[in-house]
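Here the complex is missing a single protein chain, while all its other protein chains stay put.
Just so it is clear, A and B label the chains in written order, and each chain counts residues from 1 on its own.
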Amino acid sequence: MPNKFHNLLSVSIWMALPLCLNPIAAQAESRGYVIGWLATASYYTGDVKMGCPDGRNGGVVEMHARELEAIGFGKKEAVELQRKQRDTDAIVPEYRDKVYNRARINGKEGSVFTYPDFTSDPNVELYSGKYAYGFDLTGTAGPSKFEDPETHARVDNQLWRALGCINQYRTFPPQKPMLEDTSWDVFVDNAPAWTVQINGDDLSKDGKVTVTIGRATQHLLRDATSSTLRDATYIVDPASKTRNVLEGEIKDGVLTIKPAHIYLEGELPFYMDIELDNGHMRVNRQPDGKLIAYMGGFTDWKRYAYMSTARPFQDAAAIEGYHALKKVADSDPDPVTGQNRKISATFRWEAVPAYLADSKGNILASPDDLVQPQKVANNAAQ
Amino acid sequence: MTIFEKVEIDKTMNGIRHFSVRHAKSLSVGACLLVIAASFGARAAETNVSADKPTSMRISSSQYRRTIADIFGSSIVITARFEAETRENGLLAIGALNNSVSEDGFERYYEIAKDVAAQVTDKRHRAVLIPCKPKSATAGDEVCARKFLATTGRLLFRRPLKNDEIQALVAVSKDTANKKKDFYAGISTSLIDLLISPDFLFRYRNIEPDPARPGHFRLDSYSKAAILSSFLWNSNPDDLLLKAAENGSLQTDKGLAMQVDRMISSPEIESGVRAFFSDMLGLDQFDVLSKDAKFFPRFTPDAKRDAPEQTLRTIVDHVVDRQGDYRDLFTTRHTFMTRALAALYGVPLVETTDNARPMRWLAYTYPEGDPRAGILSQASFVALYSGAGRTSPTIRGKNFRLNILCQVVPPPPPNVDFSLIQDITNPKFKTVRDRLTAHRSNPTCAGCHRLMDPVGLAFENFDSSGGFRTTENGVPIDTSGEWNGVKFSGPVELTKALHDDPAVTACVARKVFAFASGAMPSGNSAQWKEIQTKFADSHFNFLQLMRAIAVSDLLYSVPETRVSLLEHK
Partner (left out) sequence: MGKLTDLIGRRRVLKGLLAGGTVSVGLPILDCMLDGNGEAFADTGAPIPVRFATWFWGLGFGEGVWVPKGSGTSYQLPDQMRALEPIRHKLNLFSGSEVFADGNPVATHVTGGQVTMTGRVENKIKYAGSLDCLVSDVIGNGRRFRSLQVTCSGNPVDSWSARKDGTKQLAETSPLALYTRIFGPDFRDPNAAEFTPDPNVMIEKSALTAVTERRNDLMRQLGAGDRAKLDAYFTSVRALETKLQVQLQKPAPMLACVRPGKPPEDDGGVVTLVSDAMARHDLFANLFASALACGQTNVVNLTITEGMSGLRFEGETASHHSLSHEEPIDPALGYQKKCFEYQKVYMKGLLEFASAMDGIKEGDKTMLDRMLIFAYTDHGAPRLHSLHNYPTITVGSAGGRLKTGMHVPHAGQPITRVSLTAMQAMGVPIASFGTGSNQANSAIAEVVV
């Protein structure tokens, strides 16, 4: 059961408005956050067979074995050969070049990462379970819809259908799927953070709000446990391509937005960007002030897959994922080939309270997890 | 009553030691002396020096570093740890009077000396730091070695080297140079010799006959210079100060005042101020401070590194740049922060430098009425004097008294039977004030604890990491108490109640003197009263206090009993 955006039982504690200050009721509120966690929304219960009755994808060993099969080995032989490796995470070294150059473009050899379309489909098992996180993007019923485990609505998430049986995606928070996990760690200390600002008349009640997702000029700061530092101050980059002003409302304590186009500019090694058509979002506020959100829409699956294929050997499942995504993509057909270019997808993010400011020193938004409130006042930089 | 002129700090100096004579601003003394009756707390007056007590002071680790940086430049890096210094009567400087060098300590000095010497003589530095060139780089060269060692030795030993000293050093240098066929290796070995010498590692109070008072003795000029430079600049005497010692002007009132004024109006005075307050506030203890990251995630390594610096910057800004009233340090809303500290305190700090640049220090002023004001609300007090998990009002109160008021609360007596007062039927106390009820209600405990706990409880809005809170375990925190009959609530009101307590200014004066000399001053002498008066008359301008002490005979006193043991050089 998700935590409500406002807690009707103990308003005075988390609202952080002291009894002596701020006697004016219903002053417009502006709360600031930075996104400290973002990944593909994964649904996994820990049950190995969940959603993948065939069970044929296996793990890393089996995946590399399929690559060896693709260059001519028999199935049993391939598995044994790979299993014998000291480092099973990597393909058998002597066949590495052959495996990763097995793409054929007009008969010429090419790297599978550069020419995934010219590599044969490894044909992995697709996810066929009942649940996946997401939103109803089409408004119509259909057999390809999942049930969202939280809202129990019928939702679209073909991305999960494609990837949900690939081992490295079968995680649950705070763990991210493997590639996103390792990439995020590098991303955090270098790339500018994403900011979230929520404005409304009174965020402790249901009502209309505006959610602004932008980008800071600075990267995230870590706290003493290596998580995201709370209550730090970030300057919102006025020139960033990431500026989404989303209309939303809080209803029954959950914040949702009117469907809109969402664009987040990222950086390799993480996603170069995340772009969602018909973007949906739902946000829940935890008692300690943290936001947990799901964000979904139609995204260009090639650009999604690029995060894997752009970094050869970082993601052993790059080609498998690529072909799976291609197979079940469900939107925006190419006028010539008919291949769907976009896929329904869902991401999950978490944000911690922060001060947001502009470069002139004006405080735009404050954190709401502080006991000693700071007025949203000018504090000019030197 | 004359108001002292504010001392002008020449900011154009940028911290570079100036080797030419500078015009020093002269200050006038107040025409009428106000006798300030000051209370000195529980401490008995201590005599400055006596024959059986040591008078030499071991160089502190920060003085060592500053001296190396001043002589050889800041590109010489010292990475090793020094031997720990011991705190006595609340000051490391007093401990320095009693500290010798342990085996482990000597080995550390030795390693540092080797490291420094290797850097000074390496290819990058030798052209600049060893100005003369040897006739041959693969053999000894007495002339060049002598030049370098005499110059460097004078700056390290705080006096010119004697002929036989130079001779011995040159011989060592030559010996090594010939063995290793490397002139610079020879220089390195003799430089190591200088750096591990007791003449460098200790400062001495050497005496000579006083020509103005036949039969009596006075400190020699070099001893005075050493005291002055370590006190005001936290370093060894520079060339100008040594020249003033050499030509005898330091032994005259006018000459002494001229050097003192030069040193106080230099940007280097910041080093002296920092060194003093770092010692007085116990900031070296940050080295051994640890907080549980799970409970205090915002106490990051950056915040821990920045916390003592925040306080020192606040102090320098107040007493050096603005030359404000010392007492206002405890109520000032002006401070400096980095983003890491701002997050710890939960305040906004708008930092516009580019991504991934080092965090800058930015000025921050708390809003009017904010409960966080003064240096005692900063992490350097509230986090430093707390455990890794819980706060301890007793520890905060004890150190408040010791550091700010010079009041020592005695340790608990042995065999206190806690079973008599421990309420074992209600072991779950919600706030720390509840937990300390026992301290207050039992007469055996209350005597001492009422000196510490009420003060410490005033700071309970600050958790163990320095973060602000208003409740503990869901219960509102009560920070009220009483000081000398004045009721207060919270630390700002407490420090306001303290503002006019003479113990505050009397204590810092005593500590500054002890910092300069290694021992607390005798409180009854006319000279001490004069210092106190100057301090008060200047509206408690801290630099004026330093000046008053630096020109006072009290700082340079000689124990009469030493005379009989003296042999002339």
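In this section, a contact is a pair of C-beta atoms (placed from the backbone, for glycine too) under 8 Å apart; a residue touches a chain by one contact, two chains touch by 3 or more.
Just so it is clear, the model here is predicted, and its values are computed rather than measured.
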> Relative to the complete complex, which of the depicted chains are touched by the chain excluded from display?
Replying inline: B
> So which of B:E107, B:D321, B:E482 or B:D553 would be touching the chain we can't see?
Replying inline: B:E107
>> Among B:R124, B:K179 or B:R305, which one touches the chain that has been omitted from the display?
In response: B:K179
> Hey, which of B:I78, B:I196, B:A363 or B:V486 is the one touching the hidden chain?
Replying inline: B:I196
> Where does chain B touch the missing chain, residue by residue?
Replying inline: 50-56, 83-84, 86, 88, 98-107, 110, 114, 165, 168-169, 172, 175-176, 179-180, 189-190, 192-193, 196-199, 201-202, 204, 206, 287-290, 292, 294-295, 387-390, 410-419, 422, 424, 427, 435, 559, 562, 565, 567, 569
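By our rule, only the chains that are shown with their structure count from here on.
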>> Between chain A and chain B, what distance separates the C-alpha centroids? Give it in angstrom.
In response: 52
>> Which residues of chain B touch chain A once you look at their complex with the stated criterion?
In response: 291, 293-294, 296-301, 339-340, 342-343, 346-352, 354-356, 360, 362-364, 367, 370-372, 468-471
>> Taking the touch rule as given, give the residues of chain A at its contact with chain B in the complex, in rising order.
In response: 18, 189-190, 192, 217-219, 221-225, 227, 229-233, 235, 355, 357, 359, 361, 363, 366-367, 370-372, 374-375, 377, 379-382
